[in-house]
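Heads up, one of the protein chains got dropped from this complex, but the rest are sitting where they should.
A, B, C, D and E are the chain letters, set down in written order, and residue numbers restart from 1 in every chain.
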Amino acid sequence: MKEVTIIRRERFSSAHKLWNPDWDAEKNESVFGGCSNPNWHGHNYELIVKVAGEIDPETGFVMNLKTLSKILNERVIDKLDHKNLNLDVNFLEGKRTTTEVLAVAIWAEIETEITQSGGKLTSVRINETENNSVEYFGEK
Amino acid sequence: MKEVTIIRRERFSSAHKLWNPDWDAEKNESVFGGCSNPNWHGHNYELIVKVAGEIDPETGFVMNLKTLSKILNERVIDKLDHKNLNLDVNFLEGKRTTTEVLAVAIWAEIETEITQSGGKLTSVRINETENNSVEYFGEK
Amino acid sequence: MKEVTIIRRERFSSAHKLWNPDWDAEKNESVFGGCSNPNWHGHNYELIVKVAGEIDPETGFVMNLKTLSKILNERVIDKLDHKNLNLDVNFLEGKRTTTEVLAVAIWAEIETEITQSGGKLTSVRINETENNSVEYFGEK
Amino acid sequence: MKEVTIIRRERFSSAHKLWNPDWDAEKNESVFGGCSNPNWHGHNYELIVKVAGEIDPETGFVMNLKTLSKILNERVIDKLDHKNLNLDVNFLEGKRTTTEVLAVAIWAEIETEITQSGGKLTSVRINETENNSVEYFGEK
Amino acid sequence: MKEVTIIRRERFSSAHKLWNPDWDAEKNESVFGGCSNPNWHGHNYELIVKVAGEIDPETGFVMNLKTLSKILNERVIDKLDHKNLNLDVNFLEGKRTTTEVLAVAIWAEIETEITQSGGKLTSVRINETENNSVEYFGEK
Partner (left out) sequence: MKEVTIIRRERFSSAHKLWNPDWDAEKNESVFGGCSNPNWHGHNYELIVKVAGEIDPETGFVMNLKTLSKILNERVIDKLDHKNLNLDVNFLEGKRTTTEVLAVAIWAEIETEITQSGGKLTSVRINETENNSVEYFGEK
């Protein structure tokens, strides 16, 4: 079977802080360092999504990248871009806003619609800075 | 067993269009959008190939990257660079020139010679733009 | 005077060839090499525009980057992206489609509207590949 | 005279919003769009500073880049990184936190110490995203 | 099980040469080309390490990236950066300094401490140039 993977990059710029409400400020600061600044900080995040599938012989596509981009924008980018990840995003409510948690939460937001469009979601990667990234491959 | 993967990037600049000759212009335009422009458009493509193997204790190499680069240039880059993917490339004749199809076709062009050079081809990735890429891992 | 420069990057993917119609094919090939392929080739171009001006104390902007981006998209990107620079672009008609000529032609397309928006166009840069670029600073 | 320019890149990740307190929320939203989100958003900023001077024949340096980096970190990065540009930064108090204003304010913070170290500050550039940047060359 | 992968990039600038002491200069030159220059050459290497694990519900982290960065700096970067890979590095003694050998050797240096910190090392990638890279996934 000739399964091919398509890869789409989107970007969003958001504020957040790392904060565990069960801990006092001192403990938050000792674990999360500058990332716990009460007044927030932020990043230009890159979201990189991989979808596998067989090539449609008529189009030569696994899935039209415009369809994938539309899913990513409606489900993720429109909700995260120029937002506060801790305050403004319904699907992150009550969660830590680490890149790890973000990757798992984004997977849950997009998997069903990608499956319905005929693809198989295989990876959600988030680059938080040029040095720090996270990748999630789904439950095993 | 200590299998290590070597990774080589090459580049080519080509014209192409996405076009299904069984469809009329209107259908092509509705599926492929601007990519179906009859007068072509083009890209700076990046080709990234991964080859796995054991390290030769005498050289410290899985395969000399110059050998891999030579294979990629003779089999792929010389045929695609500054060419029209729809008109000028014998191994793409009659095919859609999507990045998906391109990745599978390039795999077929290079696999035998890489095997004969003692490596195992494990991935062909093509970056079409900074946001759109495809990766092919061979038949399973 | 506190003049500040704002810088906006846009991208377009186009086909072109380098060809002087006063020369025969052999001469075109000897001067332009692979760039003269009659069946075209193409690039992912980056357009980087610089506009200088004083900061508006109310907005903190020299010019809203959305205004600048809108000018660049309407005047340039919509006309060049997924097009053939030699065949599809009215403002390049009869011209060589080298990056040099492109930079000068783009300057002419956008200068007036940028001036009317209150900025001073100071540079048009085009990156044709990761190694080859051109920059134009206007007539002196 | 052989004047040479040295260039140093530093990075900081900050939250901010674009907001004019003399305007109501509606006007702020109409001018600044998503950038006026009351709950903030953020970026990975790149700061690129250029310093010109003659080469010291003993060291071969215009200025030791470690000295320049130390000035930039003490005067700028330590105050902006993992902070809120609107709330946490004394030298931005009462100002718009556009990239334009930021570049001019950073120039004022670092110019004297760079001069005292024997260099001439010639440019402060800030990349806010991969598409949006600002450069300031000082008063003329 | 929700296993997530964190990814950390570090950099080091080193001198090295490719040289097999069992061969004469001519054979070294014929196999390694310019890389066998007796007076050395060098690179800006990028080290990219992937560590998998489950998310700690209290922190939202697989592992604090500061912990991972500290391991990489103490075990690898401090020993390789601004050093000669052939002469200055105890864990490379008597080895070829190809990128393949380097990746396997770095894996051996860091695996235990990463395991003790609660993560599972899954990949060591080294970019030697923008075109040449190596990735090692451990013994199978």
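The working rule: a residue touches a chain if its C-beta (ideal position, glycine included) is under 8 Å from a C-beta of that chain, and two chains touch if they have at least 3 such contacts.
As the structure is a computational prediction, the values presented were derived from the model and not from experiment.
The chain not displayed here makes contact, within the full complex, with C, D, E.
Among D:I6, D:L92 or D:A105, only D:I6 touches the chain that is left out of the view.
Of the listed residues D:V31, D:V62 or D:L80, the one in contact with the hidden chain in the full complex is D:V62. One of E:E3, E:D56 or E:D88 touches the chain omitted from the figure, and that residue is E:D88.
Although one chain is not displayed, chain E still touches it through residues 11, 13-16, 33-35, 37, 39-44, 81-84, 87-88, 129-130. Residue positions on chain D in contact with the hidden chain: 1-10, 50, 55, 58-62, 64-66, in rising order. By the touch rule set out above, chain C reaches the unshown chain at residues 18, 20, 22, 31-33, 95-101, 103-104, 130-137, 139-140.
Just so it is clear, only the chains that are shown with their structure count from here on.
Counting C-beta pairs in contact across B-C and across C-D gives the higher total for B-C. With centres computed as the average of Cα coordinates, no chain lies farther from chain B than D. Using CA-based centroids throughout, the chain positioned farthest away from chain A is C. Rounded to whole angstrom units, the spacing between the C-alpha centres of chain D and chain E is 34.
Chain C and chain D have Cα centroids lying 28 Å from one another.
Shown for chain E are the residues that touch two or more other chains, of which there are none.
Pairwise chain contacts in this structure: A-B, A-D, A-E, B-C, B-E, C-D.
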